[in-house]
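The complex is shown incomplete by one protein chain, all other protein chains being positioned as in the whole.
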Amino acid sequence: MSGRYKTISLRIAQAIPVLFGVVVVSFILTRALPGDPAVYFAGASATEESIAQVREALGLDKSLPEQFVIYLGDLLRGDLGQSISTGQAVTDDLARRLPASLELTLMALFISCSIAVPLGVMAATKPGSLRDHICRVIVTAGVSLPTFFTGILLIYIFYYLLGIAPSPLGRLDFIYIEPDTVTGFYLIDAALIGDWETWFGALKQLILPATTLALFTMAPIARMTRAAMLSALSSDFVRTARAAGLSSSKILYGYALHNAMLPVITTLGMVFSFTLGANVLVEKVFAWPGIGSYAIEALVASDYAAVQGFVLAMAILFVLLNLTIDIAYSLIDPRIGFEER
Amino acid sequence: MSMAPTTKSDGFFAHIFYVLRGNPITALAFILLAFFIVCALFGPLIVPYDPLASNTSNALKPPSSDHWFGTDNLGRDVFSRVIVATRLDLLISVSAVALSFVIGSILGSIAGYWGGWLDAILNRLLDTIMAFPLFVLAMGIVAALGNTIENIVYATALINIPFYARLVRAEVNIRRDAGFALAAKLAGNSDLRVLAVHIFPNALPPMMVQISLNLGWAILNAAGLSFIGLGVRPPTPEWGIMVAEGANFVISGEWWLALFPGLWLMLAVFTFNLLGDGLRDIVDPRKRT
Partner (left out) sequence: MLSIKDLAVDFQTRKGVVHAVRNVNLHVDKGETLGIVGESGSGKSVTSYALMRILDAGGTITAGDIVYSGIDLRHSSARDMRNIRGREISMIFQNPRAALNPIRKVGHQLEDVLKTHSQATRYDARAKAISMLEAVQIRNAEERYHAYPFELSGGMCQRIVIAIALACNPQLLIADEPTTGLDITTQKTVMDLIQSLSQERQMSSILITHDLGLAAQYCDRIVVMKDGELVETGKPKSLFNNAQHAYTRKLIAATPRKNASIRDLLPVEEQQPLPERSQSGETLLRVNNLVKTYAGKNGPVHAVKGISFDLKQGKSLALVGESGCGKSTTSSMITRLLDCSSGEIIFNGQDIGKIKLRDFAQHEMRKDIQMVFQDATDSLNPRHSAFQSILEPIKHLTDLRSAKRQDRVYELADLVGLPHSLLTRFPHQLSGGQKARVGIARAIAVNPQLLILDEPTAALDVSIQAIVLNLLADLRAKLGMTYLFVSHDLHVVRLLCDDVIVMKDGEIVEMGPVEEVMDQPKSEYTQSLLDAAPSLSKIVE
């Protein structure tokens, strides 16, 4: 078993240069942002002199490597700078808004997986059938829908035409009281204090944006499930299991699906990337107070500390998610840590 | 087994026909693709109205026989704008994908064939790109470099490079020691020729799927950037912007402003996504009978 721990620690070690690369890239990106933050900060009636002062105060007069070292130091202290538009520390802003984004993303993935995996399995058990073709068209249509467009369409249908959805503004209608922050996830926090009215209110707000995101991410999961199931079902070990008289459900779920889940888990990383990206668009459509809409506001205002913080936070989040996926994978697949011998 | 094709091109077209007949969905995708190409090439010539001409007296009219897709808040014809936008959207996605295909293929081939430290460095670089949620990275790049169409292309190309590089690397790597690659060496081919002439073409079939999927993503990506105000700017007709502008009117019931450009966008992406499997079958000689 030591091989496996070695692989896991190696995998964690590999994440470190990547994290460093991420920091470098996000630093470079934001230094190249158009607009001079010093001018912005100094205000409308600024003189040359006051702009220079502000620049010095922000450390923008130093050389890039120097700025990078300062930036690294700040980062280690958890300081991402001040947001120009909100006037708050970026770290605080992000921390406050992150749960909203995560709640949305995870809910979407939950919906997506619980539909796409059975769909893929269903398609794989009868390849080439009508069922298979329908699944293919549905998931392809899903991934072809631009998330911002799906969102608008759903709002039009369920809010404007049918009137069953709440107004698409934020996480909770103003008639409800926000639950006390424990995890920041409204569904969990409301459930913790037993406030089911708020819980339902939050769920109602969540369902449309989460569905929008889920539709988009279903396709890769369903495609991969189908392909992996097909290859598992046609493999020799399934034939052995059939020849040994194992029941169909044991073969389908115990043998084939279990093996097929491994490549599916690997694609989850890609799916997360999609989801986190599409998140930004969905947050804008539904006025969702997450870090995506925060970033859009910051972009408009050339608020470089905020943008930098956002890009960095997203990347770190994603690296950590991938790490989790890889480690989960290596715990499930006994071959990890042995294959390279 | 049928007779071998008499000439190469003849067999190729017969093969395309065969693939299309066997798979009606792929045939549909090809028809749609032809439609989009026609729109892209001749769009400005065939539309009934000037896509930029506003007419406030005729604003926010629902679809009618005069204005098939209705008019927007400035009285511009939505149909004309949607069709004219095809060229720009396809141009962005095709050039971005072409760029990433070329760069990704070269990097991936080198890493896959020679391995070693080249491979290690490339992998770390790709890891760094892939460490960002791709749309977020594209946002960052366009924001940093400035709102121009070229920058959208560069950003889209960059985030797609890892897909090609990884795919080509894997495909080249499994064929590096294949019998036919060794045989090519015995036949006096240099390493570079073995790689470029013998191994790389065999990696094309799976690449075709990636290319067509990526063309779809690239359109979505560009439209998404425009939607959040990065990239193409109004009044240029572009699907993403049109949806963004139309979004404000949906809540008040003027659905056509956002619906039609959104549908068109979706249809284009859908076409490319469906195209993938069919393209692979066409490029793969083993599928020929």
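So that you can tell them apart, the chains are marked A and B in the order they are listed, and the count of residues begins at 1 in each.
Just so it is clear, contacts are C-beta pairs under 8 Å (C-beta built on N, C-alpha and C of every residue); 3 or more make two chains touch, one makes a residue touch a chain.
These numbers come from a predicted model, not from an experiment.
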### Message
Looking at the full complex, which residue from B:Ile37, B:Ile121 or B:Ala187 touches the chain that isn't shown here?
### Response
B:Ala187
#### Entry: Given A:Tyr71, A:Phe216, A:Tyr255 or A:Trp288, the one touching the chain that is not displayed
A:Tyr255
### Message
Among A:Asp132, A:Asp173 or A:Asp333, exactly one should touch the missing chain; which is it?
### Response
A:Asp333
## Note on the structure
Answer key for B:Pro48, B:Gly146, B:Pro201 or B:Pro235 versus the chain not shown reads B:Pro201
### Query
Which subunit A residues would touch the chain omitted from the figure, given the whole complex?
127, 234-237, 239-248, 250, 254-255, 258-259, 262, 332-335, 338-341
#### Entry: Residues in subunit B touching the chain absent from view
1, 4-6, 22, 178-180, 182-191, 198, 201-202, 285-286, 288-289
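To be clear about the criterion, only the chains that are shown with their structure count from here on.
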### Message
Roughly how far is subunit A from subunit B, centre to centre by C-alpha average, rounded to an integer in Å?
### Response
23
### Query
In their complex, what parts of subunit A are in touch with subunit B?
14, 17-19, 21-22, 25-26, 28-30, 32-34, 133, 136-137, 140-141, 143-149, 152-153, 155-156, 159-160, 219, 272-278, 280-281, 284-285, 295-296, 299-300, 307, 310-311, 314-315, 318-319, 322
### Query
Within the complex, which stretch of subunit B touches subunit A?
25, 124-125, 127-128, 130-141, 143-146, 216, 220, 223-224, 227-230, 240, 243-244, 246-247, 250-251, 253, 255, 258-259, 262, 265-267, 269-270, 273-274
